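Structure below; questions to follow.
Every protein chain except one is present and positioned as in the full complex.
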Amino acid sequence: MDDCLHLKITRRRLLIASAVSASAAALPSLSGAASRDAPQTAAAPVQQRVRLRINGEVHSLELDTRTTLLDALREHLQLTGTKKGCDHGQCGACTVLLDGRRINACLTLAVMHEGAELTTIEGLGTPGRLHPMQAAFVKHDAFQCGYCTPGQICSALGMLDELRAGQPSHVSADLEAAPTLSADEIRERMSGNLCRCGAYSNLVEAITEAAGSRA
Amino acid sequence: MKFDTPSAENPTDRLRVVGQPVDRIDGPLKTTGRAPYAYEHHDGFTGGFADGLARPAYGHVLGAGIARGRIRSFDAEAARRAPGVLAVISADNAGPLGQGPRNTAKLLGGPRIEHYHQAIALVVAESFEQARAAARLIRVEYAREAGEFDLAKVRDSGRAPQDEPDRRLGDFAAAFAASAVRIDAVYRTPDQSHAMMEPHASMAAWDGDRLTLWTSNQMIAWGRADLAKTLGIRPEQIRLLSPYIGGGFGGKLFVRADAVLAALGARAIGRPVKVMLARPLVFNNTTHRPATIQRIRIGATADGHIHAIAHESWCGNLPGGSAETATQQTQLLYAGAHRLSALRLATLDLPEGNAMRAPGEAPGLMALEIAIDELAEKLGLDPVELRIRNDTPVDPHDPQRRFSQRQLVECLRTGAARFGWAQRNPVPGRTRAGRWLLGHGVAAAFRNNLVMKSGARVRLGRDARVTVETDMTDIGTGSYTVIAQTAAEMLGVPLAQVDVRLGDSDFPVSAGSGGQWGGNCSTAGVYAACMRLREQIAQRLGFRDAAAVRFADGEVQAGGRVAPLADAVRDSELLAEDSIEFAGLDRKYQQSTFGAHFVEVGVDAATGETRVRRMLAVCAAGRILNPKTARSQVIGAMTMGVGAALSEALHVDPRLGCFVNHDLAGYEVPVHADIPHQEVIFLDGADPVSSPMKAKGVGELGLCGVAAAIANAVYNATGVRVRDYPLTLDKLLGQMPAPG
Partner (left out) sequence: MKPFTYERAGSPQAAVASAAAHPGARFIAGGTNLLDLMKLEIETPAHLIDVNGLGLDQIEGTADGGLRIGALVRNSDLAADARVRRDYALLARALLSGASGQLRNRATTAGNLLQRTRCPYFYDSDLPCNKRLPGSGCAALGGYSRQHAILGVSEACIAAHPSDMAVALRALDAVVETLRPDGSTRSLALADFHRLPGETPQVEHALEPGELIVAVTLPPPPGGRHVYRKVRDRASYAFALVAVAVIVQPDGRGRVALGGVAPKPWRLEAAEAELPRGASAVATALLAEARTTRENAYKTLLVERTLAAALAEARS
């Protein structure tokens, strides 16, 4: 192991370096078990009631406090249009509108949102009666596998509201001026929604068109 | 239907529906969140033999905490006692498990551990939260063993794979030595992850000894066979369903741990179980595109004709794993009398390497197309012209064997004109726009066209609606839509009158989604079934000569007589099933797809950050069945190419034997802001040698060469030649001039 760090080699570092040797099993710091917490009994789950207004309908749920808003939607209300892509706020597939603002449903607990108003993809349009944003997605083929798509759509709607409210972005040249609906602004503002199928170029066109039709 | 002679004119040539840029027929379901993916079949789970299911329990997978060794002790008592826990499945209690021939490492490890995050247990509980928490209570002690994790270190131990022997033509060494202009360089491509948006997920339900598995899998029949082998049951006992798949890119070609463990968990508790791999587990638990080290030597005449070309590639995999065939395209892309290509496969104890979008060609062209750029510069020749000059109409190793179609030159010329290639400054580092150093790059795209048997059945219902059923999958490629277009064209009905049902092992076996063969082969299978159905319809309606009958506008006509299609099914529906079987044409002709990628990048003069500003792809891939969905596949592939060029790499810690950056924050796929407007041009050209559809694949072609075009553009922008992907700024910075 070449050592490029301009630091003294410590005992700990030697432990790591020796991981390549067959005797590494003797090193407790490298065993999976040792890195886990010691207590071996599980605490009992805590249940709590929460009322959410989702797509205009009030739902009262008794939930394990650990339940994320995303899992409450998907597993307790069967609203599976909101997707789980990473469960760690790294992909945006779970984007919903909470009191009108776009958020990642995976990184918040359901019990934190007593009385909140939530809009999910199911609340926007139906296959027979698409929301203009959904229709623009179909027209511009702004998706492929479809898994990031509900999140992209909810995010786009939240994003347009932010833009109309005059919120600047990283690419706004003038922080104090009202931002414009340019392709660069859309790209930057939509960057929290990954699309591995790579529909970005079409997404910009769909969102631009839908933004125009709503204005 | 046997396909052994080039297709004559056929009903698809009308191009009323086929070839039209129609919207995806699954679009309304996907954009409204109503398309159910594998993990999303709840109480409404019906169909097949799994009616009346209980609410599913949740399975959480525990991955091994070491890269190689043995489990010394496994203590799941605390987990079993934890609230809500129904079962803990591990090698101790899972019973004997087989292994599917397409899996390299076991899908349930233990006591032997073959790679980091190999699944070693499934905790099944009433809730997701309970299962996840209980999995952390399992105490595992390992006996760690030394392994090999560093490709550079083991490369010299590599051997030629049995099925990929060295290929030689002429006398490379002598010809290379005698060449007027030579380049000899080594390129590196990293391990990459498919990183599809939907993690691998399955839901299993048993009814007696019969299993229904909803899963996310590109290849239904492979999946069923391998799962049966793994579980030790007959394939007929399994119904595998995968109607919607949240991306695959090769990462879902094979049955993975989620499927096997969901099945074992459901069997253990007598209730349905669903399992989704946690995202941080996906990168090491499932497959990846293996890293390569590639050496390319090219000798050319002073006027730019390649005389000698050698491509050697080293890669590693687990014992029994396959090689990344990075030299494939070099055997066919350019002329040259003296040739050598060689693969070397060494043993590495990293997670299992396997196919990712355009396996072979994608990393191979990442290297080859930089090498060609380097050669062009050395020759003082335009890189477009160099490629044109070395075009070959035949397989260089077998000059009797012609390409069924080869439009590489046309792709390059069309692209150069459209892109404004002539305006680029060939001298690196000379073009500046504000803080950006601008550069332009080009690369050829090449991917073989593979053909696979594919079946379908088509029903004409009494309501005159057409239903197509095949186990073909749609991984975002547009299968639903092109299949509907095919049936509509063949039977002369509007697209809206066609229903397509996919991804169910109860349906005829198709080519599946892989190797960019899916679109062409699955529609050809539908074509075959439709031809059968047309015969039945013609017979019902009293037409003698089925071949002369025309299907259009909901009517059937021949010899001056017209009959409504609906008349054929007034009394009972009609059902036809057939498959396309390819026989010999793929050996007689070399079938390949071609393209050219043109890219403009800006490299920040101060920081070395590279941003892609313009992208153009020109593709020649036979008939384009749907220009809208095909274009989407190409722009998606171009986007993946941007990631490959600039940011994507699984970083190996050779001491710990794992990919360290194993989540979507650490493994950086392109975001919106990385991708400019993308332009795609398809060259016309039905290929009658390919199939009755005269189409070829395009979804992988779009990726081939993109990263090299970007690398060449970065060189043009900066004068810094990076041969080690991805081209992150740390590799540029030290050699870039001080910003002025």
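Lettered A and B in written order, each chain numbered from 1.
One rule holds for everything that comes next: contacts are C-beta pairs under 8 Å (C-beta built on N, C-alpha and C of every residue); 3 or more make two chains touch, one makes a residue touch a chain.
These numbers were taken from a predicted model, which means no experiment stands behind them.
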Of B:Glu129, B:Glu489 or B:Asp687, the residue that touches the missing chain is B:Glu129
For review purposes, identify every residue of chain B that touches the missing chain, sorted by number. 63, 65-66, 83, 116, 129, 132-133, 136, 280, 435, 604-609, 611, 646-647, 651, 653, 655-656, 658, 660-663, 665-666, 668, 670-674, 726, 728-730, 733-734, 738-739
Even though one chain is hidden, which residues of chain A still touch it in the full complex? 1-8, 10, 12-13, 15-17, 29-30, 32, 34-37, 42-46, 48, 64-66, 68, 87-89, 92, 95, 101-104, 107-109, 111-112, 114, 155, 158-159, 162, 165-170, 172, 175-176, 187-193
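Simple rule for what comes next: only the chains that are shown with their structure count from here on.
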In whole angstrom, what separates the CA-based centres of chain A and chain B? 25
Seen from chain A, its contact residues with chain B in the complex are 1, 16-17, 19-22, 24-25, 27, 30-33, 35-37, 40-42, 44-45, 64, 66-67, 71, 74-75, 78-88, 90-91, 93, 120-122, 124-128, 130, 134-135, 137-139, 141, 143-150, 153, 171, 183, 186-188, 190-204
Along chain B, where are the residues that touch chain A in the complex? 23-24, 26-37, 39-40, 42-44, 64-66, 69, 72, 78, 81-84, 127-130, 133-134, 136-137, 139-146, 194-199, 244-249, 276, 278-280, 475-478, 628-629, 631-633, 635-640, 654-656, 663-665, 669-678
